[in-house]
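Take a look at the following structure, please.
Heads up, one of the protein chains got dropped from this complex, but the rest are sitting where they should.
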Amino acid sequence: MANKTFIADVDRGIYDVINQEDHRFVADKGLTEDIIRDISREKNEPQWMLEYRLKSLEIYKSKPIPTWGADLSELDVENIVHYVRPNTDMKTSWDDVPDDIKETFERLGIPEAERKSLAGVGAQYDSEVVYHSLQAELTEQGVIYTDMDTAVKEYEEIVRKYFMTIITNRDHKFSALHGAVWSGGSFVYVPAGVKVELPLQSYFRLNAKGAGQFEHTLIIVEKGASLHFIEGCSAPKYSVQNLHAGAVELFVKEDAKLRYSTIENWSRNMYNLNTKRSAVDKNGKIEWVSGSFGSRVSMLYPMSILRGEGASSEFTGITFAAKGQYLDTGTKVLHAAPNTTSIVNSKSISKDGGHAFYRGLLRVTPNATNVKSTVNCESLMLDNRSKSDTVPIIEIGNDQVDIGHEAKIGRISDETIFYLMSRGIDEAEAKAMIVRGFVEPITKELPLEYAVELNNLITLELEGTIG
Amino acid sequence: MKLNQTNDKTSKPIYEVPIWKRLTLPENLFPEIKGEVIEQISVDGNGVEIEPYEAYHEALFKDSNFTKHLGLVFGEYISNEKNHGYVVKSNSRDWQSPVVKISYHMSDDRPVLVDNQLIVVEEGSKLTVVLDYLADDNVENSRQHYGTTRVIAKRGSFVKVIKLQRLGDADAHFDQNFSIVEEGAKLELVDVQFGAQTKAVAYESQLLGRHANADLQSLYFGDKNEQLDLSFTMRHFGAKSESHILSKGALSGNSKKVFRGNLFFETGSVQSVGKEKEVVVLLNDKIKSDSIPALLCSEDDVIGEHAASIGQLDHEKLFYLMSRGLSLEAAKRLVIKASFEEVLMTIGDDGLKSSIEEALDRRLSDGRAANEAREL
């Protein structure tokens, strides 16, 4: 029986940096109405937002923890400190940011990114956005890129119109929790006709023991406009459970285009229960590029709601489940209008006892005629200690559709390894090449730093099976 | 969901109709048995032993090892209320496989059939069993069939089980099928669903031994207000085992169907291959088609694949046929029949095949008329 080789884990190196706790305001453990009021007062929010938070809390308390998907029984949400704010107020210039916070971000490479002429960087540190800057160009074009807390006050009208309208506090327990305690996140508004050339990037950070991440990202791309937004996250390891229940709401208007790229690389004790949804209007287009690597448990299903005629959605994603990880990820597409199209390309790798679970939903409503959809799922298993499951659900409500769906599970083929070795490439490198090749369709959609990191993550230990 | 509640007055068990997510089950399920239905049985070939299915036969096959079935209530009802069924054993090593045909005719005065079947094919032996469920046409009185068929394909055997459902338009059909496939054995299953208003079938085959092989072909035509729930499961345990699932169907009228394909690869099923394919042709805008093709894998050295294609008939093909003089309707019928041929030709028995083709023809030509009538 052929010996199996194994692939080493993700290099945790630079991300596991722990700073001393130094926080001004720490919310009481446990969720009560008073805590919510405290949070809202601290932020100086308008009344309607406080009311929404309180209503959400009510709903949250009435719903049980879901029993499908990942095992969340060990998650004790009440004990997680929800709101922590660092010692600084909002800053506009990098130089003014305090040193230890700066150090964390230095290590994550943000100044470099800035130099690489990205349009702006919003970096969240312990539930509040500390620093971001916006290039003059964008401001001139009327593009708004700020943190959510500021946006709620300064762009109240826009925010109120869109905030939690596609992810509502009624959807599920964690969206209700989010509605009650959300804090921080990015707000981007692109006016009609404006094409933002350079991608906007944002970082999140979880530092305090037991603190939850509940940032809310709200992006509106108006008619004919276009934007590429990159979200990447990381957090250090702790023994206390960490919960990430953020929300991302993306509005793509008529003829607009939005590309939303993410790398979820949370540390191995995190519960990542993020909700992401996009509503796409007439002839609009949403592109999701998604890499799920970290966390102990993830339940992640970016969803496209194609509600305008001719709207389209494209999803490209990779999930890598290693030892001790349960990654339940997938994508949902709802075709709710005629002439809409969708493409899904989802890949997963599982190794060392990791469990990758693809859960997809494709739904075509009766009025959504002339729909074309192609779904392709491929899973690579690297040993037989791991598990890989694919459970797609396809619900079709009318006959004018063209639906194609394919799924494959397997391992690296010996024939392919032989072919590469016959060209002088040794076995370990041959396997690494094949795995990198497997992941390539996603890597090429990611920004360069991520792509390079991704390739570096895939290193193989050698055990010859051929030659 | 409570199972066997006893009605104190008559001490007869009450079976509570479950609530299903995707299908609406009628309320009049689990009726009292009223006598027996007409059955015909014929045997062609040697080496076959047939005896009626009795309670003690339950010990020969563990239903509880199977998890992808219709639900515990159905299981209980079928086990407790059976009024028909056979144990068919074969140790025939003839070159030509013996064929056992069992057909059940339901009618208004014999409206309930609950059958339990056990098919055992000994090592190196062969057997083909055809189970044909028929009822004359009707619109109102609902006849109901419930059944569990169990198959043991022993080492090196060849087993083929063909199930045909040609009940009336208002009838109900609930059928479970559990199979064990041992080393080097080959199991072929053919399931044809052409009648009934509400129908749900569940097949689970366990490929236990090395080189075990299971092939399932399913054919259906949904029309009017029919509801169809198909569940096909292949579980790979043995190394180098192979399975194929092919489901082809057409939906017209207001019909609705759910396809569940479950391909399990348990750890140890090294070098196994499992493939699922679903092809659905949609003929009317009021249909509803759900598909849940699942691949669940705990072994890396396997090949697991699924492909689904859902949509209308190939326009190029239709155009080609019309350019040779066929009307659109005739062209559609021809293309559908041609597509179904892939499954039909595995039936082998010409007589059976032609009567199915006839039934298909009737449905294809009836369909359109029925649709138009409803729209008026």
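All chains are identified by letter, namely A and B, in their written order; residue positions are counted from 1 within each chain.
Keep this in mind: a contact is a pair of C-beta atoms (placed from the backbone, for glycine too) under 8 Å apart; a residue touches a chain by one contact, two chains touch by 3 or more.
Everything that follows uses one rule, which is that contacts and distances are computed from a predicted model.
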| item | value |
| --- | --- |
| Omitted chain, identified by the protein name its UniProt record gives, among "NADH-ubiquinone oxidoreductase chain L", "Exodeoxyribonuclease 7 large subunit", "tRNA N6-adenosine threonylcarbamoyltransferase" or "Fe-S cluster assembly ATPase SufC" | "Fe-S cluster assembly ATPase SufC" |
| Shown chains that the omitted chain touches within the full complex | A |
| Hidden partner chain, residues of subunit A it touches | 413-416, 418-427, 429-430, 433-434, 436-441, 464-467 |
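Note that in this section only the chains that are shown with their structure count from here on.
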| item | value |
| --- | --- |
| Subunit A-touching residues of subunit B, taken from the complex the two chains share | 251, 265, 267-268, 270, 282-312 |
| Subunit B contact footprint on subunit A (complex, rising order) | 1, 4, 366, 369, 379, 381-384, 386-411 |
